[in-house]
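Every protein chain but one is kept in place in this view of the complex.
Chain naming follows the written order as A, B and C, and within any one chain the residues start at number 1.
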Amino acid sequence: MYNDIIVDNFSAPNYVGDLETADHEIEIGNPVCGDRIKVQLLISDSQISKAVFRAWGCATSLATANVFCRSIEGQSITTISKRCTQEISSMLGELEPSQRHCLDILSELHSKLVSQLDIGVA
Amino acid sequence: MYNDIIVDNFSAPNYVGDLETADHEIEIGNPVCGDRIKVQLLISDSQISKAVFRAWGCATSLATANVFCRSIEGQSITTISKRCTQEISSMLGELEPSQRHCLDILSELHSKLVSQLDIGVA
Amino acid sequence: MEQQRLSGYFDYNATTPISTEVVESMIPTIKHFANPSSSNRHAMLSKKIINDTRNQVASLLNTQPSKIFFTSGGSEANNWAVKGVLLNHIANPGHIITSEIEHASVLSTVEYCVAHFGFSVTYLKPDQNGKVNVSDVERALRDDTQLITIMYANNETGVLQPIPDISKLARDKHIPFHVDAVQLVGKRRIDLEALHVDYLSLSAHKFYGPKGVGCLYIKDASRITPLIHGGGQELSMRSGTENLVAIAGLAKAAQDASNQVERWDQNNWSCKQYMMSLLDSSPIQIKYNGSTAYNDALSNTLNISIAGIRGEALAARMEIMHSYIISIGSACSNNKAKNISHVLEAMTLSDDDIVSSVRISFGRFTSRDDVKRFVTTLVAEVQALIAISGR
Partner (left out) sequence: MEQQRLSGYFDYNATTPISTEVVESMIPTIKHFANPSSSNRHAMLSKKIINDTRNQVASLLNTQPSKIFFTSGGSEANNWAVKGVLLNHIANPGHIITSEIEHASVLSTVEYCVAHFGFSVTYLKPDQNGKVNVSDVERALRDDTQLITIMYANNETGVLQPIPDISKLARDKHIPFHVDAVQLVGKRRIDLEALHVDYLSLSAHKFYGPKGVGCLYIKDASRITPLIHGGGQELSMRSGTENLVAIAGLAKAAQDASNQVERWDQNNWSCKQYMMSLLDSSPIQIKYNGSTAYNDALSNTLNISIAGIRGEALAARMEIMHSYIISIGSACSNNKAKNISHVLEAMTLSDDDIVSSVRISFGRFTSRDDVKRFVTTLVAEVQALIAISGR
């Protein structure tokens, strides 16, 4: 079943939306289960000032998109880039085996964000 | 389980006993299950005036011995010899498959009685 | 699950709510511990319970009690039928005909016999409506065909298979025919006198009875080997001390089904028609998977694909936010591999249609009002998910 983090973020995702002019966009898709997530960002001074998403996928992956947006909004790229694997894993709470692919989604969102915006990290 | 006829005749067999001087004795033994029955009789005027038995065997065969004694006491050999198979079968009530060998015991008691005393039948 | 939550339960094909009457028939037997195999007087009551159940099941199926053998459920019954027939041909393993849409307890047993004992197998594909065709069965027949095993009603789509026709064919060719009727019993009437199949499986928990008990109907016990040998219960065909409590529950479940199956079916059919009309006139875009006509499918089952969403996410929102229970055609799996319905795949649905599919199944405790509330919620949640996706 779904843990409380997933339930909250999935049943009332508050980062759903589109930006008319985004500073940056991350898109990932899981070729196997077909989940698709698009995150749009407003960035100022290497800070994420706004993050919104669109997603098509399973409950846990929708929740993951919301968790990700909340966790980056208001943060600097540098801070985000310092998150270790363990920290990232714990963001989704305890997952059932069949939900663990969402950890990959979450890491991929992180690594895409950091690698694509590495200007900020330097 | 045991039907009422068997239960009554087995738990309170009232024809158990020995005669000091019997006019006739019938003994049968079942070679397979080892049941043994001995019936002793007093006979006067081709009438069974007294019947008693000793038996070693299963519950149903003990009951059979008692049923037999009761059924012949006071009867003439001729009357007894006229009992048909169906009548004999019904004397023990409804039996489970494993108890049906007692029908053989009962017929054997009848046929031994009649064949050994056939003077009376003639 | 509480009785009052039943109006949100739309997963009857997974398992049915146990009826109050069945519960009440089970409780007094829990304390009655006499072993039915013993010969004491208390054991008589145990034997009587077992005999009564056998009579009830036989009358439910219109057959003789002596042809009903109790098992621990539908899976054991299916395993028994398949292995019990095939292992008699171990010296000369031949050919099996089955379909791609069988339940796992048939499919994996067949696979085991193929891999392990050298049998060969033809898996029949259903048509796009989810139905296996008799002509395909006929074409698949070989001189060495030793078993045909086809289910009566599919658990995912509810689609009815042409069992009477296959039965006729099997009889003509003298090939043993096993029918997994686990999903049919309690939903439509079965008449074994008319049907003439050789083996038929059922499971109590699919028709308001307890879990852990089922039956295999066996027309001729001399042709099948036991799966569980031993102490001689069930005419030595299925050994093991009997599960008295569950068997007592099965008696009541069988009796109720026998008396009420037509009534239950009427209610289901009315709910299904209503649900389809509500769905059809809703703004969401759906496809029905498998036939939906009365004569082609169970009245209690709808399998639909909904454009723009994932079935898993819909089922999650339906349950988490509204306590509705439905089933899905595709789940995430722990090894990232696909975990999608083999039934829908066999019907050649696209992956997209499969991941967006849900199975809705209901039963005797479902009302048209429940259906209406359910569809309203479903439509709203589909729209919410589409909104999240931004399409």
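Just so we're on the same page, a contact is a pair of C-beta atoms (placed from the backbone, for glycine too) under 8 Å apart; a residue touches a chain by one contact, two chains touch by 3 or more.
Computed from a predicted model, the values in this text were never measured in an experiment.
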Quiz prompt | Among shown chains, those touching the left-out chain | solution = A, B, C
Self-check item: Option from B:Ile5, B:Leu41, B:Cys58 or B:Leu109 whose C-beta touches the chain left out
Solution: B:Cys58
Self-check item: Contact residue for the chain not shown (choose from C:Ile90, C:Leu235 or C:Ala387)
Solution: C:Ile90
Quiz item: Pick from C:Ser203, C:Asn289 or C:Ser389: which residue touches the chain that isn't shown?
Solution: C:Ser203
Practice problem: Over the whole complex, note the residues of subunit C touching the chain we left out. | Solution: 1-3, 11, 14-18, 23, 26-27, 30-35, 37-42, 71-76, 78-79, 87, 90, 103-106, 108-109, 111-112, 116-117, 203, 205, 210-213, 225-232, 239-246, 319, 325, 327, 331
Quiz prompt | In subunit B, positions touching the absent partner | solution = 2, 7, 10-11, 13, 16, 18, 30, 32-36, 38, 54-60, 62, 96-101, 104
Practice problem: Can you list, in ascending order, the subunit A residues touching the missing chain? | Solution: 1
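In this text, only the chains that are shown with their structure count from here on.
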Quiz item: What topology does the chain contact graph adopt: line, ring, star, complete, or other?
Solution: line
Quiz item: In angstrom, rounded to a whole number, how far apart do the mean CA points of subunit B and subunit C lie?
Solution: 58
Quiz prompt | Centre distance in Å when subunit A and subunit C are each reduced to the mean of their C-alpha atoms | solution = 41
Practice problem: Provide the list of subunit A residues touching at least two other chains, using ranges where the numbers run on. | Solution: none
